[in-house]
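Only one protein chain is missing from this complex, and each of the others stays in its spot.
Here is subunit A:
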(Lines give C-alpha, C1' and ligand atoms only; values in the text may rest on other atoms or scores of the structure.)
Protein backbone atom coordinates (compact mmCIF):
# COMPACT_ATOMS: atom_id res chain seq x y z
CA UNK A 1 0.00 0.00 0.00
CA UNK A 2 1.17 3.51 -0.85
CA UNK A 3 0.74 6.74 1.07
CA UNK A 4 1.37 10.30 -0.06
CA UNK A 5 3.17 12.93 1.99
CA UNK A 6 3.23 16.65 1.38
CA UNK A 7 6.17 18.83 2.38
CA UNK A 8 5.74 22.32 3.86
CA UNK A 9 6.53 23.82 0.44
CA UNK A 10 3.84 21.79 -1.29
CA UNK A 11 5.79 18.96 -2.91
CA UNK A 12 4.08 15.56 -2.83
CA UNK A 13 5.93 12.27 -2.29
CA UNK A 14 4.48 8.79 -2.71
CA UNK A 15 6.04 6.04 -0.57
CA UNK A 16 5.24 2.53 0.65
CA UNK A 17 3.17 2.53 3.81
CA UNK A 18 5.72 0.55 5.83
CA UNK A 19 8.41 3.05 4.83
CA UNK A 20 6.31 6.01 5.96
CA UNK A 21 5.49 4.21 9.19
CA UNK A 22 9.04 4.56 10.43
CA UNK A 23 7.72 7.95 11.41
CA UNK A 24 5.75 7.53 14.62
CA UNK A 25 3.68 10.62 13.76
CA UNK A 26 2.66 9.31 10.32
CA UNK A 27 1.94 5.87 11.77
CA UNK A 28 -0.44 7.41 14.28
CA UNK A 29 -2.06 9.61 11.64
CA UNK A 30 -2.65 6.59 9.41
CA UNK A 31 -4.45 4.83 12.24
CA UNK A 32 -6.71 7.82 12.82
CA UNK A 33 -7.37 8.62 9.16
CA UNK A 34 -7.76 5.09 7.91
CA UNK A 35 -10.72 5.87 5.72
CA UNK A 36 -9.51 9.18 4.41
CA UNK A 37 -6.61 8.31 2.13
CA UNK A 38 -7.40 10.71 -0.68
CA UNK A 39 -5.42 13.65 0.67
CA UNK A 40 -1.67 13.66 1.12
CA UNK A 41 -0.51 13.82 4.73
CA UNK A 42 0.74 17.37 5.34
CA UNK A 43 4.11 17.79 7.07
CA UNK A 44 4.06 21.45 7.98
CA UNK A 45 7.54 21.60 9.48
CA UNK A 46 9.45 19.65 6.87
CA UNK A 47 10.69 21.08 3.56
CA UNK A 48 10.92 19.06 0.34
CA UNK A 49 14.74 18.73 0.43
CA UNK A 50 14.72 17.35 3.95
CA UNK A 51 11.68 15.16 3.37
CA UNK A 52 13.38 13.54 0.37
CA UNK A 53 16.39 12.79 2.54
CA UNK A 54 14.23 11.41 5.38
CA UNK A 55 12.42 9.15 2.91
CA UNK A 56 15.76 7.97 1.51
CA UNK A 57 16.76 7.03 5.07
CA UNK A 58 13.47 5.25 5.79
CA UNK A 59 13.64 3.31 2.51
CA UNK A 60 17.03 1.95 3.48
CA UNK A 61 15.97 1.07 7.02
CA UNK A 62 12.46 -0.21 6.24
CA UNK A 63 13.21 -3.70 7.61
CA UNK A 64 15.10 -2.68 10.75
CA UNK A 65 13.74 -3.74 14.14
CA UNK A 66 12.24 -0.79 16.01
CA UNK A 67 14.36 0.66 18.81
CA UNK A 68 13.01 0.96 22.31
CA UNK A 69 13.16 4.52 23.35
CA UNK A 70 13.72 4.18 27.08
CA UNK A 71 15.11 7.04 29.05
CA UNK A 72 17.45 4.74 30.89
CA UNK A 73 20.89 6.25 30.89
CA UNK A 74 22.52 2.84 30.76
CA UNK A 75 21.41 2.65 27.16
CA UNK A 76 24.39 4.86 26.36
CA UNK A 77 26.51 1.77 26.65
CA UNK A 78 24.89 0.19 23.65
CA UNK A 79 24.66 2.87 21.00
CA UNK A 80 22.67 2.24 17.85
CA UNK A 81 24.40 0.30 15.14
CA UNK A 82 25.76 2.48 12.37
CA UNK A 83 26.40 0.73 9.07
CA UNK A 84 28.43 1.90 6.08
CA UNK A 85 25.31 3.26 4.45
CA UNK A 86 24.60 5.42 7.52
CA UNK A 87 28.14 6.75 7.49
CA UNK A 88 27.76 7.79 3.83
CA UNK A 89 24.37 9.28 4.68
CA UNK A 90 25.86 11.55 7.36
CA UNK A 91 28.44 13.02 4.98
CA UNK A 92 26.50 16.24 4.47
CA UNK A 93 27.13 19.76 5.70
CA UNK A 94 26.28 20.67 9.27
CA UNK A 95 23.29 22.85 8.35
CA UNK A 96 21.71 20.00 6.39
CA UNK A 97 22.28 17.62 9.28
CA UNK A 98 20.63 20.04 11.73
CA UNK A 99 17.63 20.40 9.40
CA UNK A 100 17.44 16.60 9.28
CA UNK A 101 17.54 16.37 13.07
CA UNK A 102 14.62 18.82 13.22
CA UNK A 103 12.71 16.89 10.56
CA UNK A 104 13.37 13.56 12.30
CA UNK A 105 12.22 15.11 15.57
CA UNK A 106 9.01 16.57 14.20
CA UNK A 107 8.18 13.37 12.28
CA UNK A 108 9.48 11.21 15.16
CA UNK A 109 11.75 9.01 13.06
CA UNK A 110 13.65 7.75 16.09
CA UNK A 111 16.61 5.96 14.48
CA UNK A 112 17.35 8.96 12.25
CA UNK A 113 17.04 11.27 15.25
CA UNK A 114 19.58 9.14 17.10
CA UNK A 115 21.88 9.08 14.09
CA UNK A 116 21.77 12.88 13.88
CA UNK A 117 22.36 13.31 17.61
CA UNK A 118 25.31 10.98 17.40
CA UNK A 119 26.66 13.14 14.61
CA UNK A 120 26.22 16.23 16.79
CA UNK A 121 27.97 14.49 19.70
CA UNK A 122 30.92 13.80 17.42
CA UNK A 123 31.14 17.48 16.55
CA UNK A 124 31.32 18.72 20.16
CA UNK A 125 34.26 16.46 21.01
CA UNK A 126 37.06 18.37 22.71
CA UNK A 127 35.19 21.69 22.37
CA UNK A 128 34.87 24.38 25.04
CA UNK A 129 31.44 25.67 26.13
CA UNK A 130 32.04 28.91 24.18
CA UNK A 131 32.92 27.03 21.00
CA UNK A 132 29.79 24.90 21.32
CA UNK A 133 27.61 28.00 21.87
CA UNK A 134 29.08 29.74 18.81
CA UNK A 135 28.65 26.69 16.62
CA UNK A 136 25.01 26.05 17.51
CA UNK A 137 24.02 29.71 18.07
CA UNK A 138 23.01 29.04 21.65
CA UNK A 139 22.73 31.90 24.13
CA UNK A 140 24.57 31.70 27.41
CA UNK A 141 21.64 32.09 29.80
CA UNK A 142 23.47 31.41 33.08
CA UNK A 143 23.76 34.16 35.64
CA UNK A 144 27.34 34.72 36.86
CA UNK A 145 26.34 33.13 40.21
CA UNK A 146 25.04 29.99 38.53
CA UNK A 147 28.14 29.82 36.39
CA UNK A 148 30.34 30.07 39.52
CA UNK A 149 28.37 27.40 41.30
CA UNK A 150 28.76 24.91 38.44
CA UNK A 151 32.44 25.75 38.12
CA UNK A 152 32.79 25.14 41.87
CA UNK A 153 30.99 21.80 41.72
CA UNK A 154 33.16 20.84 38.81
CA UNK A 155 36.06 20.35 41.20
CA UNK A 156 34.28 17.25 42.35
CA UNK A 157 33.05 15.78 39.12
CA UNK A 158 35.86 16.53 36.71
CA UNK A 159 37.60 13.46 35.36
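Heads up, the rule we're going with is that contacts are C-beta pairs under 8 Å (C-beta built on N, C-alpha and C of every residue); 3 or more make two chains touch, one makes a residue touch a chain; residues count from 1.
The rule is simple: contacts and distances are computed from a predicted model.
For the chain that does not appear here, its UniProt entry gives the protein name "F-box domain-containing protein", which is one of "F-box domain-containing protein", "Skp1-related protein", "S-phase kinase-associated protein 1" or "S1 motif domain-containing protein". Contact between subunit A and the unshown chain involves residues 73, 75-76, 79, 98, 101-102, 105, 113-114, 116-118, 120-122, 124-129, 132-133, 136-142, 147, 150-159.
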